[in-house]
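For this view, one protein chain was removed and the others were kept in their places.
The letters A, B and C name the chains in turn, as written, and every chain counts its residues from 1.
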Amino acid sequence: MLRVAIVGASGYIGGELLRLLHGHPRVTVVAATSDRLAGRRVDGPHPNLRGHTDLCFVGHDTLENTEFDVLFLAAPHRETMGRMAEFLKLARTVIDLSGDFRLRDPEVYASYYGVAHAAPHLIPEFTAGLPEWHRARLTTSDRIAVPGCMATAGILAVRPLALEGLIEGTVRVDARTGSSGSGVSGGAAGAHAERSGALRVFAPSGHRHEAEIAQATDRTVRMTATGVEAVRGVQVLCQVKLASGVSEKEVRSAFRAAYGNEPFVRVIAQRQGLYRLPEPKILTGSNFCDVGFAVSADDGTAVLIGALDNLVKGGAGGAVQCMNVRFGWPERTGLEFFGLHPN
Amino acid sequence: MLRVAIVGASGYIGGELLRLLHGHPRVTVVAATSDRLAGRRVDGPHPNLRGHTDLCFVGHDTLENTEFDVLFLAAPHRETMGRMAEFLKLARTVIDLSGDFRLRDPEVYASYYGVAHAAPHLIPEFTAGLPEWHRARLTTSDRIAVPGCMATAGILAVRPLALEGLIEGTVRVDARTGSSGSGVSGGAAGAHAERSGALRVFAPSGHRHEAEIAQATDRTVRMTATGVEAVRGVQVLCQVKLASGVSEKEVRSAFRAAYGNEPFVRVIAQRQGLYRLPEPKILTGSNFCDVGFAVSADDGTAVLIGALDNLVKGGAGGAVQCMNVRFGWPERTGLEFFGLHPN
Amino acid sequence: MLRVAIVGASGYIGGELLRLLHGHPRVTVVAATSDRLAGRRVDGPHPNLRGHTDLCFVGHDTLENTEFDVLFLAAPHRETMGRMAEFLKLARTVIDLSGDFRLRDPEVYASYYGVAHAAPHLIPEFTAGLPEWHRARLTTSDRIAVPGCMATAGILAVRPLALEGLIEGTVRVDARTGSSGSGVSGGAAGAHAERSGALRVFAPSGHRHEAEIAQATDRTVRMTATGVEAVRGVQVLCQVKLASGVSEKEVRSAFRAAYGNEPFVRVIAQRQGLYRLPEPKILTGSNFCDVGFAVSADDGTAVLIGALDNLVKGGAGGAVQCMNVRFGWPERTGLEFFGLHPN
Partner (left out) sequence: MLRVAIVGASGYIGGELLRLLHGHPRVTVVAATSDRLAGRRVDGPHPNLRGHTDLCFVGHDTLENTEFDVLFLAAPHRETMGRMAEFLKLARTVIDLSGDFRLRDPEVYASYYGVAHAAPHLIPEFTAGLPEWHRARLTTSDRIAVPGCMATAGILAVRPLALEGLIEGTVRVDARTGSSGSGVSGGAAGAHAERSGALRVFAPSGHRHEAEIAQATDRTVRMTATGVEAVRGVQVLCQVKLASGVSEKEVRSAFRAAYGNEPFVRVIAQRQGLYRLPEPKILTGSNFCDVGFAVSADDGTAVLIGALDNLVKGGAGGAVQCMNVRFGWPERTGLEFFGLHPN
């Protein structure tokens, strides 16, 4: 059994890590930090864990005296980078879920996060935590930066065509997200009466995940982000121009080639049926990212669609999948949940 | 045109008062107070008012220098009673939407609100703001206490049978309510991710509105309150024992007699159909309270049901209706909205 | 009082016409047809009308013997065109809510609706029922074709810039819609358990409203349509390329110029705030279409946003507004409802 610790375990991503890691047969959770809730049971803020654990939160400074092999970081953006040097001393393997080590270019980081990067020299040490595209490197990497939720969906939807040169021009992404993406402290904007039934274009441009998709696809990306009525769930609609002469068959082949053997990516592009294109509602709780497409033959464009649960494949599940890859365990270990229908 | 002012205009009840009063042909809103938002436009927190008004919030202390005829109070429970003497100096007619002057017995108030009443001598001056049962007195009353949202539904559902002696024993009320009832500052409990899809028994007993229903029906009332997935809407299910020999026909007659001519109460008790019993979802935005019943002949019990929009008939709309009655205007003035289906 | 009749009054648009026309001080509803429900009360399928009317549905063939001035058609697409000649004999003024007379080019109709147009010679007689752009002609038109719900939002969002030559290239529209747009008989796809929480890309391309927006803006339009969790509500996100050198100020001016005096279009484009861009959730029941925009200075693109209630401004309300214009009544008559917040 490997020993794992979680920094920032009181938030939604932290709770999801606790859920997945408690159900994981190869690890034991030895510490879950929350300075605010130190001493309190983890099943207080995470009531789904009742009956599964008696673990209590510990203050951050107890980590120094705790031995563990893997450290999951679910701390806030901007705050994580300043503490990374310290974190790296604590464990051999560090899996970061913040946004601080995803972008390889510190200047891009500065322009999207509004502050200079505090530890640019550490960025190159991190591998992108997307096994579908970086599996080989992840088997030996001890610094892993898990991509953002909307970025994961966008990258998985766009990269197969981008890498094969099947698309050209700007990629226009419309991302829709549930309320859990805003975290525990959603504030006034997150109050139920305001957020319920919303179709809130909270980022008509400049969302940070746009930069991640651009980096991973080597294309100009323009993204809008809309909050929709859902707790969990992300869906991206990506409008692309196909390169001259590219057929629907080639598009399908590229997706099949990229993901045919992937344990957590399904290609969903049917001609009919209620669920003929990816939808997050049947992915809640699961680690799947469904990707699909619809080609408009008449004008050579296509819509690429990705869907996932932002707290699982777009967060804690993706991180656990990376750990599985890193330690050579079967990739589905602890991530077997199928998703629900209806839901 | 009568001049009206609103204390506590930044909250949800305040916003609903602004909506209804701006659409009311007999009044003009001369002041809307919010110490926190003084100087800001009212259509900031109440975006549905955009294009209808250029009004800005004013600080509370400006009221002294403003002339108006009617003062609506949408200030918090417990806080209102201490300031009532002051409020009464400001306007001839005061319509209070807090809970502080609804209960006639200060000891009952103390036991339900957890504090001694600060102005018990003023309680007798207030008339219950329920035109269906106190219309005559309301035509001359200048101190009106509008009942609580769940209380309004419960009283309208139970009182026709209670007054006629058609029921006996304890009345058991199960009240369900949307999130807007918790007000603007719902706090952590009101965060969308926590509140969405909730079936939260937040008051298994002892809810304050229980005391109002008991007072108005002269019966022992036991009430549970559950938060359900909705922004607006209250529904009460009241289980009662019919007095010996009372038939369904008598029940129906009692409801018809009580509400046959009421502008805002509809008796809904059909044998079939999707909407054969009262449901708040088709009442959103309207001032209706639908009441209905289902009699179990075999054991002499009945379920009495009431439904309304907590911010309208259960709050601001009820208050405006009282004003209409007080000033002799047609009771539907400014309250004509039918409600929506589907919705 | 003008006498009005409704064909197809049992559906959701029909019900909304009944709601609005019963609240309209200048008209009286003399007939509401439904062959299926003939003889039944209209407040059966439209329970929000209880207490407001005793009207019953009549069979279609009774219309011949009824006198009325205005005929509203809420019959299905494809079926309406074949019966239009007959309808035109029944009333002086015909307001059609089907899709059959919106597209001026029968070939475009054929390509989007999959059948040849049955009455192409009648198409030129119809005026587009969008007062914001055709008010003058509507004052004298007796054949009015009300645009589709998503088309109304899209046209109102895009046309100000398109007409002024401020945009170039293809307009990419992402349209989101609630479940009521599918009508009463939503079928298996509309079952709550399947439709709840959906993010269903039901038309990745080729939606019929695309053709309407293209026709009204004289631009190439590519539209995706997604069903979202809502009963009512449409929102369109339109990604456009600004013509060279066009500034945000010019964009704002164009919107102000187009809609500054409109009774039912509000320009919502604030720098901050929860509702800084248009959202349908605060428009439910109202006849407003809110339009807004966000300009990306760095790459000369903009997102144009429109939101409305598909059954009101995107259907029955738009039709009533046209009637008001046609008969010279104040345009807001019968359409005064503000919309609700929170909701």
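Assorted remarks:
Here, contacts are C-beta pairs under 8 Å (C-beta built on N, C-alpha and C of every residue); 3 or more make two chains touch, one makes a residue touch a chain.
All of these numbers come straight from a predicted model, not from anything done at the bench.
In the full assembly, the chain not pictured is in contact with A, B, C, by the touch criterion defined above.
Note that of A:251, A:282, A:295 or A:319, the residue touching the chain absent from this view is A:282.
Touching the chain that is not shown, out of B:6, B:55, B:184 or B:277: B:277 (per the contact rule at the top).
Touch with the chain omitted from the figure is made, among A:176, A:232 or A:326, by A:232.
Although one chain is not drawn, its touching partners on chain A can still be listed: residues 12, 15, 19, 22-23, 44, 46-52, 180, 231-232, 266, 268, 273-275, 282, 284-286, 288, 336-343.
Within chain B, the residues in touch with the undisplayed chain are 172, 174, 176, 188-189, 193-194, 196-201, 204-206, 222, 224, 226, 228-230, 233, 235, 237, 239, 274, 277, 279-281, 294, 296, 299, 301, 303, 305, 307, 342-343.
Think of the hidden chain as still there; on chain C it touches residues 12, 178-180, 182, 184, 186, 188, 190-197, 231.
Just so we're on the same page, only the chains that are shown with their structure count from here on.
The touch graph of the protein chains shown is complete. Centroid distances built from C-alpha atoms place A farthest away from chain B. When C-beta pairs in contact are tallied for every pair of chains, the largest tally goes to A-C. Averaged C-alpha coordinates give centres for chain A and chain C that are 39 Å from one another. Per-chain CA centroids place chain B at a distance of 35 Å from chain C.
With centres taken as mean Cα positions, chain B sits 45 Å from chain A. Residue positions of chain C touching 2 or more other chains, listed in rising order: 274, 342-343.
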